[in-house]
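Apart from one protein chain that is not included, each protein chain of the complex appears where it belongs.
And now, subunit A:
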């Protein structure tokens, strides 16, 4: 609606002396002469005027590019950050591609040393004696709680051909009575010089911590001299050797498996007890960040596509709306090249600003996620690499130039005489038959007039539809992600099933209120996580660990103050006595050793019938017979076991073999917890301490009343009952959901701005018609209706297209998020779109379109009729 003709600011400036009125001597102006030559100055002025004149379009371009670059910087940065630190550190240490544990009773150290020459082995270290011990602070741990087992290796030197561990503090052990702790096994208060008590099957010893070392490949929790280890675990059927291998090819699990087969090929059956692939260690280390990568990348791609689309729309719109201006520019001497560059320049200025801001925003958004990585690797200030900050905006600007080039060249090729005489209104020929038909519809005339608008400019309507479609896609994708994350959070916690959860750790005399509405009561430590959110970044020290006195393996953080667990028998009696209790079962958690897996493996032991309590199985079934167990995907992956296989759990020299009958969806405990009935593991855990009870209410009983009654009872004996719906929300899931909400909001805003831009173009082209309508009696409300209707149908169609695409993207990304964190996500948690939600989402396209059109509709309604009628 602003001046496009000779009376506009640009034209005025063009007439100024020194613009193009005074060409440099001897040269034809083509814009290559630079500012001093006059042509460059004129070009710059035209570009500046174009940018300033089209403020709405300029803002749209800035925001679109900002979003595209921010999301791309974030996605690429996280991708690099999720891989860089581990791989660099692992490579520097010559980390072990395979940490293998061999049965010392079946194979000799000489035989194992010979495996270093197996096919594909690039380097090897070992054999080292290895044992599962329990470590606790020499000052003693919390009463009644056993420290978890840890993997201790007898190793004389830190420097080995493989796994060259770094001493981050102190020195390596040089004599008996000394121990070196791995960084993950260290807790506050433990330092070089501290005393720990080690308990093995053959004895107990007080050891002095001489150093803290970092093994990126997680080959052990602690190291002692081999002689020291033999005093603690010399005998027994479980004595083992550790061998560490590097392979020529270890880039994939299949390559590592091939290496494992090669080194065990000539050994007796059953000699290889277990092995840990470096890829599993890497996955756990990268989990928190890598879980973000698939969806952030998807958002980045959407943003990039929208960016290209919208910049094309805006620049095309600018060309179409400025046809007469282009004619004038050419008439007064602008070359086609200058016109083309002017329009590319008009796109580049706001895009450059947007790209710059996008880099800043992308880096800011990455901070919380990179903090996870920093914590995981113990590094400080892990920034997004500089090359990403440079490359991404440059790539985005290249796309902008490519998107702008087409319309700019069209502008350049316009014949001057044609351009200068062309009116700005669309040809009445276009789509008028459709409009005639629409006029017959039994709807208010303002509606049928609005419905006809897209047919006047079908190409513009199509691009608007594309933008709205992307917006609908983004909303659909985000709703799906949010729903899936919620479902995963709920279903991925097998400890939070049933109606009521009772913890034995409630303080006697503490406020007992734990009704349905009370969400603050203590919950289990490992719950409420998503794939990859409980890795080392979370320290593995969960609430349940705390109450167990287990921080990191081998240490004793202990419970706080005077909190002592309630007597499980009394708690069980209280539950049983409480009116409304239908059925209940109890669980206790301990740590055991599984061959090949460093540190203690969580074992959740069940007493009572937990079958059908709501645990989500990915495959197989819940255990139902003695000797059966279930485990999550990562445990299966780490041990190489499949459903139907048998695994051996060891503790204090005792072993039990369990048949895995099902893969459970469990995101706690780094996906490593084995679950079995108490009777099945009685040999190694004869006196499991139940610390949680799950209660199913009798039919029709009120949960709030039950909680109130039960907590009143528990107040006297300790423990607390909460609703099983209460789940501690993971900080990572909060970050994820905030990020999803923010990225979606940005995409939707951009989609709305795109609609706004299009409607501004439309209404400015049709302002005279609007004046006529108003002169004939069209009210402001009818004007608004007409403008909103002009995009509503487009929005509906775009929504109908965008929603299925969003669903498809969600179905692509969710499994990828699962895979990136080594977890299979149950189908039920992916199929989160119900018919009602889909309909609402499809209507989201209309909402986006209407929201984008609302402002220009208001402007059109407020435009003075007399002024509009004067507009040519």
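The definition used in the following text is that a contact is a pair of C-beta atoms (placed from the backbone, for glycine too) under 8 Å apart; a residue touches a chain by one contact, two chains touch by 3 or more; residues count from 1.
As a convention for this text, contacts and distances are computed from a predicted model.
Per its UniProt record, the hidden chain corresponds to "ABC transport system ATP-binding protein" from the list "Secreted protein", "Universal stress protein", "ABC transport system ATP-binding protein" or "Ion-translocating oxidoreductase complex subunit G". Of the listed positions A:435, A:570 or A:701, the one in contact with the omitted chain in the full complex is A:435.
Touch with the chain omitted from the figure is made, among A:191, A:679, A:775 or A:839, by A:775. Not every partner is drawn; the one left out touches subunit A at residues 425-426, 428, 432, 435-436, 439, 442, 444-446, 452, 456, 768-769, 771-782, 861-862, 864-866, 869.
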